[in-house]
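Quick one: structure below, then a few questions.
Complex shown without one protein chain; remaining protein chains in place.
Going by the order they are written in, the chains are A and B; count residues from 1 in each one.
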Amino acid sequence: MYLEISKKDINNELVQKIHEISGQNVFDCYQCGNCSSGCPVVDYMDITPNQVLRLSQYGSIEEILKSETIWVCSTCLQCSTRCPKGIDVAKLMEAFRTVNLRDGVGVVDPDHLEVENKDELPPILLVCAMRKLTG
Amino acid sequence: MKRIGVFICHCGVNIADTVDVELLTEKLADYPGIAHIENYMFMCSDPGQNLIKDAVKTHKLDSVVVAACSPTLHESTFQNAIAEVDVNKYQLEIGNIREQCSWVHSNKEEGTRKAELIIKTAVEKAKLNQSLDPVSAPLTKRVLIIGGGIAGIQAALDIADGGYEVVLVEKKPSIGGHMIQLSETFPTLDCSQCILTPKMVQLGKHKNIKLYVNSEVEAIGGFMGNFKVTIKRQPQYVDPDKCTLCDDCTVACPVVVPSEYDEGLTYRKAIYVPFPQAIPASYTIDTENCLGFEPIACGECKKACLAEAIDYDKKEEIFIEDFGAVILATGFDLYPVENIPEYGYGKYLDVLNGLQFERILSATGPTGGKMLRPSDGKVPKEIVFIQCSGSRDPERHKPYCSKICCMYTLKHAKLYKHKVHDGQPYIFYIDIRSGGKRYEEFIQEGVSEDGIVYIRGKVAKIYKEGDKMIVHGMDTLTGHKVKIKADMVVLAQSIVPSEGSGKLFKTLKLGTDSNGFMSEAHPKLRPLESLQSGFYLAGAGQGPKDIPDAVSQASGAAAKVLALMSNDEVQHEPIIATVDENKCSGCSVCIGTCPYGARELNEDRIAAVNDILCEGCGACISACPSGASQQKNLTDDQIMKMINVIIN
Partner (left out) sequence: MKLPYYPGCTLKANAKHFEDSAQKALEKLDYQLEEMKDWVCCGTVFSMTSDDLMLQLSSIRNLLRAEKQDLKELVTLCSMCYNTLKQSKDFVEGDLDNLEKVNNFMYMEEAEYKGQVEIYHLLTLLRDRIKFETVKAEVTNPLKGLKVGAYYGCLLVRPQKFAIDDFEAPTIMEDLVESLGAEAIDFQFKLECCGAYQTITKKNISVKRAYEILDSAQRVGCDAIITSCPLCAYNLDFLQKEIEKEYVDFQTIPIFYFTELMAVALGVGWNGEWTKKHDVDPEPILIEKNLI
């Protein structure tokens, strides 16, 4: 993919929005890749967590918002506990999901949820999924 | 008959794995001349040395052969050991059964056989070794320093403060080197000129320092402790005693030349002071560009000079001076960017090298410290910095890491942000190397707080579109091809040995590595010395280094020189040529062969040897048609006996 990096994108409004929601400074990242190496679900991501950080530094937030990655992340916090620069990567992921959900993107409708064995699901599972996926 | 002791070292498994040490000890016990033989795990250890000393006393040995590693490593260890028990140290012979045997062979049987021969040849040589005394020579307590950058300045001050006379030779019209061109220094961001100029002033006024600018070393003779050096000084054509520094000459001069100090970003006249704080602070005429040497053509400056300080007829001067030691602080230059045409340097005015960017950042630079780009004087809002421009590129450019670029590029980006708050710097890098005190923290602050964007990957190409440089790169971390429309591009060029240093090293017969940097005597343990005795190394001429490293190395080299200067004489190896007066016909072949001028015909027409000048290279001995010239302890007789061992 071709990426044009430009001053107007660095720390643009969306980056600032993410900063506001997450409280995290994406410019702290120096790309060691520890977040991705510890991530248990990185195999299912289309861009890795460290790439999310890198793209954020470039201001390419749209690409992240469109990614599968932010929905694959389940907030296990492995990345957040290991980041040598103290970036709470999980909070960043939540911020990206939140920006989408507030725009109605990726929102799951509980009424039309297609799940097998619905009866055996513990309430905790349904509640937390809805909390995460409805905004 | 001599009583020779043989001591075979296992060197742990280094030797013993490939050479059957026990078998050899047994087998050689009866070899003629060997009065005693034994082996030990580590002969160089204290117990090993004691074992040799005890054996010398017990068995009344008068010569010792140690079969172990290369003599470059432990010859002096064992020489000193036998000297302690009153055996002349030149009665020691090393049989190198490690580097020249066990390490290069794998078959133990053959290794053992070869080691046996090596030991036997050493024994044969030892039989005829004479006891010798080192040649003593007086020591000239003056030091030559070549190069007036920060390393040369530091070394000069340290030695001069130690009370010895220093001559500093600088080829440019002022000392200061590249450091005087820098704006601020990493990681503390203190002003380069502010910390350098006090040292320059101190040097200029130091009673023990004589400064030759516009000067170069032409020739060198002699040896450690007694060098004779020819220095050529180009005239300044302006008498500093008469000159009032009024600047009328510069105003009058019609010739405009790109300024070296400003890296070609501004212009100077053919008569000029290189920069305001130059030491010596005097005008000089650039002969290559001045028209005044053809008085019909010009002469404007001379006409303008009311003090009558200008004299076109001044000639270059030659000085021949004596020195005991030489410090080489020849410094660096930047790898020519023209060699990387895809980056468009020279074609695009706004593609600069690092030193040019330093000048733009500097308060004394072409823009008075304002961040303006050369092409149109506009403030660049986006700057791309490219690291490893020419470095770490063995295929097309330089194979090595230039070491300082990661740090100075980040410094550039930071200083740029200080001047242009809304500006955006991007740094293309392959790796960040910030191994110095507070260096990593400096980088991380830049990343976290200054909004400097690092992009991991090399730039493929730059081309100009309108007033933008289109930079095509790759971000290997996201896998994206990257395009940036930059207002300015700064290339962190490789550090290369300074222009002309190669020629100087040849004159001085100094070894360099394949990249032209001076070679040290040992990369780890003798990093401040050249293999050529009496020469010491400081600064970036030995390899890319930053200011703290250059200063440390310079002070280290100065300490080495001060240690040397504290002696009253220098000692010289006695393994030198000697002449048999009965055989010498006075044919003088040796005189032409000797590279050191150590052979000369005496009044009896014998080609005598000057013990002090002779380096023991052996050239005269192989050239001598009558066999009159012999090397001490390496006579034809000894060599023949050694060969006999091998061929029989």
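The working rule: contacts are C-beta pairs under 8 Å (C-beta built on N, C-alpha and C of every residue); 3 or more make two chains touch, one makes a residue touch a chain.
The model shown is predicted, which means the values in this text are computed figures rather than measured ones.
K.L.:
Could you list, sorted by label, every displayed chain in contact with the chain left out?
P.N.:
So, spelled out: the chain left out of view touches A.
K.L.:
In the full complex, which bits of chain A touch the chain not displayed? Write them out.
P.N.:
20-23, 40-41, 44, 71-72, 74-78, 80-81, 88, 90-91, 94-95, 98, 108, 113, 115, 117, 120-129, 131-133
Convention: only the chains that are shown with their structure count from here on.
K.L.:
Go ahead and note the Å separation of the Cα centroids belonging to chain A and chain B.
P.N.:
54
K.L.:
For the complex, which residues does chain A have touching chain B?
P.N.:
Residues 1-7, 10-11, 25, 27-31, 47, 50-51, 54-55, 57-58, 85 of chain A touch chain B in their complex.
K.L.:
For the complex, give me every residue of chain B touching chain A.
P.N.:
By the definition above, chain B touches chain A via 381-382, 423-424, 426, 432, 444, 447-449, 451, 453-456, 475, 477-485.
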